[in-house]
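Removed: one protein chain of the complex. Kept in place: all other protein chains.
Chain naming follows the written order as A and B, and within any one chain the residues start at number 1.
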Amino acid sequence: MMKMKSASLRYVASRAGGMLIVLAIVAVLVFVLTRAASGDPVSVLLGDQATAADIARVQKDYGLDKPLPVQFGYWLREVLQGNLGTSIFLQRPVTQALWERAEPTTLLALMAVAIAALIGVPCGIVSAVFRGRVVDQLFTGIAMLGASIPSFWLGIVLIQIFAVSFGWFPVSGYGAPDAPFMERLHALVLPATVLGLLNSALIIRFTRASMLDVLGEDYVRTARSKGLSESKVVLKHALRNALVPIVTVIGLTVALMIGGAVITETVFGLPGVGNLVVSAVLRRDYPVIQGALLVIAAIYVLINFSIDLLYAVVDPRVKV
Amino acid sequence: MTNANTTPRLTVSNLSTSFPTEDGLIRSVADVSFSIQPGKTTALVGESGSGKSVTSLTLMRLLPKTANAQVSGSASFVTREGKTLDLLQIGEREMRSLRGNQLSMIFQEPMTSLNPVFTIGEQIAESVRLHKGLDRKAALAHALHMLELVEIPAAAQRIHDYPHQLSGGMRQRVMIALAMACDPTLLIADEPTTALDVTIQAQILELMRRLQAETGMSILFITHNLGVVAHHADDVVVLYAGRVVESAPVRPLFAQPEHPYTQGLLACLPGKARLPGQPKPKRLFAIRGQVSSPLAPPPGCAFEPRCDLALPECSVAMPPLIETHHGREARCVRVQPAQPLVRSA
Partner (left out) sequence: MPRMLRQLMHRRIVMASALVLLVIAVLAIGAPLFASIDPNDTAVLDRLKAPSAEHLLGTDELGRDMYSRIVHGARYSLAIAALTALGSVIAGTVLGLMAGFFRRLDTPLMRVVDAMMSFPDILLAIALVAILGPSLMNTVLALVLVYTPRVARVVRASTLVVRELLFVEAVRALGVRTSRILWRHILPNLMSPILVQVSFIFAYAILAEAGLSFLGVGVPPEIPTWGTMVAGSQQYAHQAFWVVLFPGLAIIFTALSLQLLGDGVRDLLDPKLKKTS
């Protein structure tokens, strides 16, 4: 038992180490990107209102006359203390702006993942079980189609049909700030459907591939030889083993949603993080761009790390 | 076959299994007939590609659906209740009620034949609950009993183990426990010891022999190893290229093999490195040549290209399977059909 515990710790530690290195590189990339764009990090930190005297003072305080790697160090220190700068246009700390916008994006991502999984996993299983038949070709084809549709186009189409013509959903927006929670969820249905539908393609393909792998295994033949019904064989014996890669891809889909939210939020006028980033880019609001990139990339890395850990926990055979 | 007075547990008649492929139709099993007596072991012998595994999978109806197998012939199975069913004709539901119950199978690869995410106790119990209707507790108790029966040490603790915590030999014992959990009348064992160490092989075979003696089940033993056959089978059916080339009770087969292929197989055994009547050679014997491709079978006898005793008529047409003695058959132009007993007046 003790041996297992120290081995687990070693595994976690090595994975965490890798994650930290990637985060460090991410930080460097973001720093370099923003410097390249804005040129002067001080105005990025202080905002447009700074006077020449302020700038000179801060430059000396922050040692900006020092070489670049040192500047990076100062910047990083600020970031790790939670200071992501102040938005030029919103006149608020970036962290606050991000936090205010977190809810719509998070809810959207979760709803979209739920829709994608609810469509993707069953379709993938059916596709695998009836491999080669019409159903399989149909689902695989739909999955391929889903990966070819631009999200903004689908968004506009769905708005036209369901919001404008049928009037079932709001054309855009997220409801008033004091609107009840259900109303806000209702506003998210169409955008979540767009994101969910398009990303279900990946889940269908992955589920199908994983199930096919497992269905070809010897122990599935053993299960059949015991006289179990086909649905028991597929849903109990095969699916349990196919689940790990499927859960992995669902987890990755969460990360994909963050990127996908950018366009969807713009089309549907949702006050989320994606929308914030787009307007920040259009307005050259560098603190926001920088902060958002850092946070989003960090979340992505953390999600991947968690999936790695989950893998080790769920599968009793993983050599930990 | 031995003692044809009792009804065989399984009678296979003219079984054929073919697979359509991009390159043509592959006849893995062609016109195979044999029977297995209750309480006896019939060995199905042949090299890779002879069709022995396909035969067993066909009987269990476990061929993959994507293979699009074409099956013909019949397989009469006598159930515990005395009913006779054709395994190839009955509905899937009825087949499922037999599988794992009266008719079970153990496979060649113990390392991969058990589901890695369930404990061995659960996997055995599942079978019992399905066919005997026991509740979870009773089923697990029965599973424990089975594990003890197959001589798994510390069974009470190991019942909660996962397959990867067991060695190959142990896993095969678990497979046997699984297959026998519902007291089958016919056990199909597809090369159950091939993947195991020699010492473990002997233990497993001994275990199977003991279980057979205790329960009276029949065994269809599929193997390429004649040494095993000599010690554990009652009847032998030799397959070559999907066809039966010789069948006989075990002692007569070993004493006087009739088909050149069987003679060759026996000559391959190091202890028997000589053909009858020849002086003992100094080299190991091997049948020359290889099995022909299933897509391009020879026009006559399938073994003719490799046969040292071949005659011109062997490459013209496939010889028929002839009864040579009581209970023996061979498919060769060189064998004499059994003479009907002539009673002098």
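Details
As a convention for this text, a contact is a pair of C-beta atoms (placed from the backbone, for glycine too) under 8 Å apart; a residue touches a chain by one contact, two chains touch by 3 or more.
Keep in mind it's a predicted model, so treat the numbers as computed, not measured.
Touched by the hidden chain within the whole complex are the displayed chains A. Considering the full assembly, A:Ser151 is the residue among A:Ser87, A:Ser151, A:Ser200 or A:Thr222 that touches the omitted chain. Within the set A:Val22, A:Leu76, A:Val135 or A:Val244, the residue that contacts the chain not displayed is A:Val22.
Screening A:Ala192, A:Ala223, A:Val277 or A:Ile307 against the full complex identifies A:Val277 as the residue touching the chain left out.
Panel shows chain A; residues 18, 21-22, 25-26, 29, 33, 36-37, 144-145, 147-153, 156-157, 159-160, 164, 205, 208-209, 212-213, 255-256, 258-260, 262-263, 266, 277-278, 281-282, 284, 289, 292-293, 296-297, 300-301, 304 of it touch the chain omitted from the view.
Keep this in mind: only the chains that are shown with their structure count from here on.
One finds 55 Å separating the Cα centroids of chain A and chain B. By the touch criterion given at the top, residues 131-132, 217-219, 221-229, 237, 240-241, 316-317 of chain A touch chain B in their complex.
The residues of chain B lying in touch with chain A in their complex are 60, 62, 66, 95-101, 104-105, 107, 109, 112-118, 126-127, 130-131, 162, 164, 175, 178.
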